[in-house]
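All protein chains of the complex are present and in place, except for one that has been dropped.
Coming up: subunit A.
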Amino acid sequence: MRRFGVLVVGLLLAVTTAGCGWPKDAGGTLADVRGGVLRVGVTENPPWVRLEGEPSGAEVELVRRLAGRLGATVEWHPGSESSLMAALRDRVLDVVVGGLDANVPWIEQAALTRPYVTTRTLVAVPEGGGAVPEDLAGVRVAVQAGTAEVAALAAEKAEVVTVPEVTGAEGMPVVVGDWRLGELHLTGTGVELAAHEHVWALPPGENGWQVEVERFLAEQGDDAVEELLVAAERAR
């Protein structure tokens, strides 16, 4: 019992004398990135990440800002989530972005950051464009084909109209992410089909690096992220 106490006090002393670099990385990622190279795994997922030509999108822009803050040059490594996460576990990559949701199944391979922004997919109607349907049963609603929202909409008993791209000019209620309401001149109805908490994936155990990235993301604020999303949609 006494030895145990001595051990605790000793460790606490070690902590306080270690200075501000706390917590430390198990492998030294933060030190490698600062003033060095930031190796980023990216998966296509507009408007978060778009890989046609030079990578663009809201999270690509955030990564560039983070790199600028740390004086690092960015190296982009496109790939599927499963291949990127395996590389992340072995610290071949420093971060993986691509509109990742907090519920991704990669917790064995990666450390997920705290969610830094929450987006919602809503049923929306044109601004001033007629009545807002309270109940979707039997109502024709446009939704982007091949998304999970198709099933969510069907579960609301709406008449699903799939379109390759939601433009807001369908002449019927549409399913969009909440950041697109202003840009497409839409008004959200009360019907929310899904909410996504967005995270980045980091190498596990690189806790100094993780705290640095999480601090950066937390400082961005929801409005700034929404601006980036709108800009990414416009650039399309």
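As a working rule, contacts are C-beta pairs under 8 Å (C-beta built on N, C-alpha and C of every residue); 3 or more make two chains touch, one makes a residue touch a chain; residues count from 1.
By definition in this document, contacts and distances are computed from a predicted model.
**Student:** UniProt names the one chain left off this complex as which of "Cation diffusion facilitator family transporter", "Methylaspartate mutase, E subunit", "Deoxyribose-phosphate aldolase" or "Exporter"?
**Tutor:** Result for the unshown chain: "Cation diffusion facilitator family transporter".
**Student:** Out of A:P46, A:P78, A:P126 or A:G205, point to the residue that touches the absent chain in the complete complex.
**Tutor:** Only one of A:P46, A:P78, A:P126 or A:G205 touches the chain omitted from view, namely A:G205.
**Student:** Among A:D25, A:E59, A:E149 or A:D178, which one is in touch with the chain left out?
**Tutor:** Answer from the full complex: A:D25 touches the omitted chain.
**Student:** Over the whole complex, note the residues of subunit A touching the chain we left out.
**Tutor:** 4, 7-8, 11-12, 14-15, 18, 22-26, 28, 107, 111-114, 202-208, 210-211, 214-215, 218
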